[in-house]
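With one protein chain held back, the other chains of the complex are shown just where they sit.
Moving on, here comes chain A:
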Amino acid sequence: MAAHRCGFLPPLFILCALSVLTVTWTQETIPLGSHRAAAADSKPTDTKSVAQTTEQLAVEQRQWEATEVEEATSAAAAVSKQDNSSPEDVVQTSTPKPKDEFQEELVVRPLHSGDIYASFQFRTLWQTDFTRERKVSHYGLFPKSLGQVISKFSVRELHISFTQGYWRTMQWGQPFLSSPPGAELWVWFQDTVTDVDGTWKELANVLSGIFCASLNFIDSTNTVQPTASFKPLGIGNVTDHRFLRYATLPREIVCTENLTPWKKLLPCGTKAGLAVLLKSEKLFHSSFYSQAVHIRPVCQDWQCKTASWELRQTLNVVFDLHNSGQGKREWSLFKMFSRTLTEACPLASTSKIYIDVTDNPEGEQFELSPATALLSQAVVLGDRRTFSVYDLTQQITFGTVRSLNVLMRWKSSEGDMLRPLLHAERYVAGYGLQTGEIHTLMYNNHPYRSFPVLLLDSVPWYLRMYIHTLTVTSKGKDNKPSYIHYQPSKDRVRPHLLEMLVQLPPNSVTEVTVEFERALLKWTEYTPDPNHGFYVGSSVISSLVPSLVALDTNSTWQRPLFSTFFPCKEESSYFVRVYTEPLLVNLPTPDFSMPYNVICLTCTVVAVGYGSLYNLLTRTFQIEEPSPGLAKRP
């Protein structure tokens, strides 16, 4: 309004014919000109505005009021008429190039155990110049809350995952994107950040609010700075690990309250597209549930001249054959999610469902309905897989019933699974509450090739690791790690960090053991249920595993989302990250009513001692003379 009064001409008006311009100009200034202009006007207008203010007061008692920008009916009408005729409001013929992009996809993979694995990926690209420091920021498809977090905390990359349950690699094979049980957060900051620890703490608190999670428990005692295991996944060559922070909360319980804010980040919400399937009562009735948010800068095109932010929201869920499937090997979208699909998200540029049919080339294992002619091949985790594709942007996919319910009905349950090449597990050995031993087993199931793995272990300070007892053996022989980074813990300040580069011989088990001593905690440091035990986060094993088929290293633009997360630099090997089980360790636990008992007991002892001393000091003692009467009696 003010801008109008001051005589600024919006550039769009230049387009208008001069006559139209003058007419609209005078007319528009009237409604926008507020009372001051009105005062100069004729009297009726003035009284009208008074009447309006009184009326407005009446409305205001209900907290709402009509904005009093309007003054004259005719002027407003003229304005709206003008709007219709002016060229800028008219339907555009040419679609402008979209600034943001949104893609969604669902991959369904039948597992050999009879369970079914569904993996959602939503990808939002935000084309913005994020190196520029500006106060104004405008968001289209990208969620504002995360955008503000990125710009306020100068985040370069942010990866956060919430997982309920443990991924059983030996039964289910490798997931598309693995995550440890509980919550995991790792962040690369820009190199302009000076106080990384302070920013990290504040960021964790803000994310805790956004995702309704207990990320505020992330502090220096569970944060580490890995030197080699976590490299930036997006573009950028900052690899100075001073700007990296990694923390896990293995105790975190993931439930609906974490899913709701995650769904809110999607541009279509749960109103349209694949996200309508995300019903929490079904998702949390499963063997494994994991949701994640990954933000990183990526190239806009294959030349990589400009960068844009990529937000990947992934959700992985494994439905149990007996629990969710009632023991019948027959899976459908409705059975999994109690919903069917009717439309794609109108904002999505691609919206697809992939069904893994690699083990079912001729349809001899299971029958897929409705049948689709679309097949796609992709190299995932070093293996060439075949997928049936349903493209939701095509109306024909939904058929005559206008609803898509993909159904898989098994005919036979034969066939065996390819053993995953890399697999790991971990346990605590030992007895008593004083010492123990952590065993980490890493399996290389490749028949003839050895490959190196990076093992990262972050152990809380209350397990005092004896690093001199560290042994790495494979096939009964000592296996000397080629790189060891060890940062000892400080009590109540920071955890142990152990990183090793170990070469795994072909077809072998490599065992890493280290002894530890359990520390006694202060009585306020115990959790509310101390007898449950204390969690130790999963070990992280990152590796480049030799691929069975040659990988395509160049264009990743047209490939399905699930196969493009980790950047692929070599043809012969692919990156994989494996998490072990978290450990549950019992610490010596005191009786918590003890302090009061101790106080009472001490006080009693003091009181007894004090009482006798007092008597001794203040009383006089005398010899009882035998009374003369008694003496005389005999």
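To be clear about the criterion, a contact is a pair of C-beta atoms (placed from the backbone, for glycine too) under 8 Å apart; a residue touches a chain by one contact, two chains touch by 3 or more; residues count from 1.
Convention: contacts and distances are computed from a predicted model.
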"Histidine-containing phosphotransfer protein", "Glutamate--cysteine ligase", "Histone H4-like TAF Taf6, SAGA complex subunit" or "Phosphatidylinositol glycan anchor biosynthesis, class S" - which is the UniProt name of the missing chain: "Phosphatidylinositol glycan anchor biosynthesis, class S"
Touch with the omitted chain, as defined above, among A:Ser145, A:Gln190, A:Gln300 or A:Asn507: A:Ser145
Which residue of A:Cys304, A:Leu433 or A:Ile599 touches the chain not shown here: A:Ile599
Candidate in contact with the missing chain, chosen from A:Gly198, A:Gly327 or A:Pro346: A:Pro346
Touching residues (missing chain, whole complex) on chain A: 1-8, 10, 12-13, 28, 31-40, 49, 55, 57-70, 73, 76, 79, 83-84, 86, 88-92, 95-96, 135-141, 143-145, 148-149, 151-152, 206, 209-210, 264, 267-269, 271-272, 343, 346-347, 596, 599-600, 602-604, 606-608, 610-611, 614-626
